[in-house]
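Only one protein chain is missing; all other protein chains are in place.
Chain nomenclature is as follows: A, B and C, assigned in order of appearance, with residue numbering initiated at 1 for each chain independently.
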Amino acid sequence: MLKFLPYMVAAWLLLVGLYGIVTSRNLVHAITCLSVAQSSTYILLLSVGFERGGTAPVFLDVPVGTRAVDPVVGALTLTDVVVGATVSALLLALAVQAQKHQGTLDPERFGKERD
Amino acid sequence: MTPAVRRRVFLVAAAAAGALLLWGLTGLPDYGVYNGPYGDVLNRVAVAERSATNVVAAVTFDYRGVDTMGEEYILFAAVLGVAILLRAQRDEHEEPPDEDAADRDAPATSNAVRIVGLTLVGPVVLFGLYLVAHGHLTPGGGFQGGVVLATAALLVYLSGEYVTLRRVSPELVTDVAESVGAASYVAIGLLGVAAGTAFLANVLPLGQPGQLLSAGTILPINAAVGLEVAGGFVLLLSEFLEQTLVIRRPGEVT
Amino acid sequence: MIVLEVTVFLLVAAAGTAVVLTRDPLNQAIVASFYGLILGIMFFVYQAPDVALSQIAVGAVALPLMILLALAKVRALEGSRREDEDR
Partner (left out) sequence: MPRRLADTAAVATAAVVTVCCLALLASCLDGTAVYWFGGWVPRHGIALGVAFAVDPVGATMATLAGVLATAALTFSWRIFEAVRTLHHALMLVFLAGIVGFCLSGDLFNMFVFYELFSVAAYALTGYQTTDPGPVRGALNFAITNSVGAILVLAGIALLYGRAGALNLAQLGQSLASRPADRLVIVAFLLLMVGFFVKAAVVPFHFWLADAYALAPTVVGVLFAGVVSELGLYAVARVYWTVFSGPFEGVQGLRGILLVGAVTTALVGGVMCVLQHHLARMLAYATVSHVGLTLAGFALLGPAGTGGAVLYLVADGLVKGALFISVGIIEHHLRDTDERRLAGRGRHLPWVAGLLVLGALGLAGVPPFGTFLGKALLEEAALAAGQPWLIGLFVAVAALTSAALLRATGRVFLGLGPGGGPAAARRGPDESAVRHPHAHPTQVAPAVALLALAVAIGLWPGLTAAAEEAAARFTDRPAYAAAVLGGAAEVPAAHPPVLLAAPAGWAVLSALLGLALAWAALRPDRLPAGPRDRLARAAAPAVAALRRIHRVQIGDSVTWLVVGMAGFGTLLALVTR
């Protein structure tokens, strides 16, 4: 079961996050749900680079050649975390603006298009 | 679509998409098995080649340094975006808060909180600088350190010293810090071109692995990133703060 | 070790679900901060301390804080709008 558990957790978080966006009645809530969906990629990336029994890829106290986990996924996830946070910040600013113009954060109550 | 219809359609589609996802994910190697080769090669060669004992830092700032440069510009763009969105509103609808107004509207803080907050600022700044400076040796680096430094600025705010914060980091200073941080990343990259090798290639002496002054350009790049991230996050937070403070005028709900 | 891993995985899944199901954004920000913290712990288990540090700094502190600030702004806007309508 453990063979695929983290992958399943990642898939679950992706879908749950999307479910939250789809059913959201508040933009700030939807944005937080998006960050949950985004976190699924952190888990996925780190899981595919994980090596059982490996140390962190820091060779200060352990010699080079010690079995260590993949440093590349660490670097990728680091980038991903920053990207996720900055996108969320930008979205929050957009939500504040939506509140200003529409007077509500509920997407269902936004004015509909003419066309 | 009405909410009920949408929810139903989504659940059906998500069940199918989820099944597909799981089907594909079971094609991955078992959890805990890593077949390489990328990470294994780097774990073997990075310490010798880059004198950085933290291989993640070597990957982030050198082997895949251009990714990180792009990432810094994503942060830069997002901060610009938040500023453009929130400042435009402010310019149109509100007077920028003068210091008196900020003073008046800042939430009242008890002295205990204020003292605890301000005492924490020093250690937090130290910790942030430590993280930035040791990124090539131990976990941490410009990004983590930068966020911690930004938190220090936030502590000042939480202690009710909003006026002090504005005096310490007025918009211009953080703007400049962020831009200089982003620009110096590119400048350090161009040093490699000037030295006749390649963009983002190392031009500094590598030193001994494990020493503070080692790993060549990773350390200055970490400093640049730290500067940019700290500036960027302070800007992000203060743009949102401005928003709340400007609106909270006397006579309104507080 | 395996028990710890499984516990953390299940905790992450549960916390992520809780974030989505917490419909009030104010409470959600607090749950999200908790979720960010658990993710950070999970990354330590993954032997990725670099990521764990930044996840805790961002996911557990900076992002929830920004959400709270944005919400404060929204509340203030709601308040001023209601006043306008009363007038």
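In this text, contacts are C-beta pairs under 8 Å (C-beta built on N, C-alpha and C of every residue); 3 or more make two chains touch, one makes a residue touch a chain.
Bear in mind the structure is a predicted one, so any value in this text is a computation, not a measurement.
Touch, as defined at the top, links the missing chain to these shown chains in the whole complex: A, B. Seen from chain A, the chain kept out of the figure touches residues 10, 14, 18, 21-24, 27, 30-31, 34, 37-38, 40-41, 44-45, 48-49, 72-73, 76, 79-80, 83, 86-87, 90-91, 93-95, 97-98, 100-102, 107-108, 110-115.
Taking the complete complex into account, residues 1, 3, 6, 9-10, 13-14, 16-17, 20-21, 23-29, 34-42, 45, 62-67, 70-71, 73-74, 76-78, 80-85, 87-89, 91-92, 192, 197-202 of chain B touch the chain not shown.
Please note the rule applied: only the chains that are shown with their structure count from here on.
Between B-C and A-C, more C-beta contact pairs are found at A-C.
Mean C-alpha positions place chain B and chain C at a centre distance of 17 Å.
The residues of chain A that reach two or more other chains are 2, 5-6, 19, 25, 47, 50, 54, 56-58, 68-69, 73-74, 78, 82, 89, 92-93, 96, 100, listed in rising order. Multi-chain contact residues of chain B (touching two or more other chains): 54, 56, 60, 139, 143, 236, 240, 243.
Of all residues in chain B, only 54, 56-57, 60, 131, 139-141, 143-144, 147-148, 150-151, 154, 233, 236-237, 240-241, 243-244, 247-248, 252-253 touch chain C in the complex they form.
Every residue of chain B that touches chain A in the complex is listed here, in rising order: 3, 6-7, 10-11, 14, 17-18, 21-22, 25-26, 28-34, 36, 38-40, 42-44, 46-48, 53-56, 58-60, 64, 67-68, 71, 74-75, 77-79, 81-82, 85-86, 89, 137-139, 143, 209-210, 236, 239-240, 243. Residues 2, 5-6, 9, 12-13, 16-17, 19-20, 25-26, 28-29, 31-33, 35-36, 39, 42-43, 46-47, 50, 54-58, 68-69, 73-74, 77-78, 81-82, 85, 88-89, 92-93, 95-96, 99-100, 103, 105 of chain A touch chain C in their complex.
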